[in-house]
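Of the protein chains in this complex, all but one are displayed in their positions.
== chain A ==
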Amino acid sequence: MMRRVLWLETEHPMQLVLGLTIWSLWFVTAYGGLSVVCALAPPAPEQGALTGINLVLGGLTLVTLGFLAWMTQRCMAAARRKRGRLRYMSALAGGLYLFSTVSVAFVGLPLLMLPPCL
């Protein structure tokens, strides 16, 4: 039987910070990656938003979105099943994951439209 990972339990206090930590890491990677590429090998402005860095960061955004949405769903479902403190922790975690998901989508949206280094 597969060993359960304790901190992936929906009521674990780690869930209160995990979603937003992932948002932070994604944010730093997006900004840092963009800055490094623009400093070392900026793509031509004529390419618009269709550049390698936009694609890579866009892919990373989709993967991050997928994981956060999955965790949102898990926590929300657990909150419906549980009672008392466990319900509270799962619901709170679900809300925080939902916000993290929306934040990644909202902040990542300009990747579809803007050239990276202009």
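Here is the rule we use: a contact is a pair of C-beta atoms (placed from the backbone, for glycine too) under 8 Å apart; a residue touches a chain by one contact, two chains touch by 3 or more; residues count from 1.
Just so it is clear, contacts and distances are computed from a predicted model.
Per the UniProt record, the absent chain's protein name among "cytochrome-c oxidase", "Nitrite/sulfite reductase", "Na+/H+ antiporter subunit G" or "Phenylacetate-CoA oxygenase subunit PaaJ" is "cytochrome-c oxidase". Although one chain is not displayed, its contacts with chain A can still be listed: residues 13, 16-17, 20-21, 23-24, 27, 30-32, 34-36, 38-40, 85, 88-89, 91-92, 95-96, 99, 103, 106-107, 109-111, 114-118.
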